[in-house]
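Presenting subunit A:
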Amino acid sequence: MNIIDLLFQPYIFIPLVFPGLIAAFVLLLIIIWLERKIAAKVQLRYGPLYVLKPLGGVIQTIADLLRYLFQEPIIPKDVDKVAFLLTPVFLFGLAYLPLVIIPISPTYYAFRSDLSLLIALALATLAPIFTLIMGWASNNKFSLIGSVREGYLVTSYEMPIFLSALSMAVLYNSLDLVEIAEAQRKIWGVFLNPVAAANMLVLIYMSTSKFPFEIPEAESEIVAGPYTEYSGIIYGLVMGASYIKLYVLSLIYSILFLGGWNPSPSPDPLISGGVLFLKAFILVAFGAFLRAVYPRFRIDQAVNIGWRIAFPLSLLSILISLILILGGVSFGS
Partner candidate 1 sequence: MKIEDLKNMIEENLRGIDVEITTREPNIIDVKVSRDKIIEVAEKLKGKGFDHVKSVTAVDYPGERFEVIYIVSSYESPLSYFLVSLRTSLPYDDPRMSSLLSVWPSVLYQEHEEHDLMGIEFEGNPRMGERLLLPESYEGIPPLRKEFKVKVEGIDA
Partner candidate 2 sequence: MSLEERTLELLIGPQHPASGHMRLVAKIDGDIVVELRPNIGYVHRSVEKLAEVKKFLQIIPLVERPSLADTTANNLAYVMALEKLLGIDPPERAKYLRTLLAEINRIHSHLYGLGIHGVMIGSSTAYMWCFGDREPFLELAQELTGARLTYSYIIPGGVRRDLPKGFAERAEKAIKYLEGRMKDYFDIYFNNPVVKARLEGVGVLSKEDAIKLGVTGPNLRASGVAYDVRRAEPYAAYPHLDFDVITEEEGDCYARVMVRVREIMESIKIIRQVLKEIPEGPILHESYEKLIPPKLREEMKQRGVVKFPSVFANLRVPAGEAISRVEGGRGEVVFHVISDGKLSPYRMRMVTPSFRNVILFEHLTRGARVADIPAIYGSLDYFPPEADR
């Protein structure tokens, strides 16, 4: 068992390399550049270009990262130092945690349990707590308002996400991501229960504050929301965390609704993992595209949507799953 084999063991490879650290980091760099390029394309202009002219400025995000690395991380005087410095690290670190649970092929998974969907969703809900602490710790009125807004939003999107995810679990009568993905070999979940699919997609964009729900760090009202006082690499971590959370949630979404790795020709982990990554990448890119389409909602409108529209829809999706099951739709095992 030399080092190379060890690296390819699933419990090392998944969290570290493929859907884990390195793939997420590369995706982060590409997505931020892609977001600026897509927005520029919609807005009749070029976007970042002269960084690397032949390739259309692909390494713009690396330039930004380098600048953040060498920028002075200012810690304001009357700020709660411990909370101020540690929350971004936790936020960025914990955003990766659910990736451990996500399998990339029927046989190749780091950690399998028959409750893996619940674990993944539960870990994904840790982020708002740190945004609240961050807002309070940086002793700035705008960040206080921003973090309280994040608190409001959590109440309006957390419950419906869980319900619409569980409605699919009810349909496949299993909470294990591998079984759910396997069950969609013939037909994807999105065709079975479109209400849950649409509802969860919108709520994913609300939870990672993508447009039109970019409310906690609404720039034109409360400067950068909870992240106003952060500079240097700490801000780089914080800005990356929301993209990582979007990547994690879109991976869960593509397993639940888009059939995980299903049309993959062979059970070989790399190919099926690639199909899964492609679906998640498309969802994240669509989230980035929304920046160019929508202005942003007010906080009361977003909470209104969460409770008056998303919550009943998620109950409806559970009803649809039950009707499908009574109607005799059953999946193996």
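Annotations for the structure displayed:
Heads up, the rule we're going with is that contacts are C-beta pairs under 8 Å (C-beta built on N, C-alpha and C of every residue); 3 or more make two chains touch, one makes a residue touch a chain; residues count from 1.
A word on the picks: all candidates are chains of the complex that A comes from, given by their letters.
All of these numbers come straight from a predicted model, not from anything done at the bench.
Here subunit A is displayed by itself, and among the listed chains 1 or 2 from the same complex, it touches 2. For subunit A in complex with candidate 2, the touching residues are 39, 42-45, 141-142, 145, 211-212, 214-215, 218-223, 291-301.
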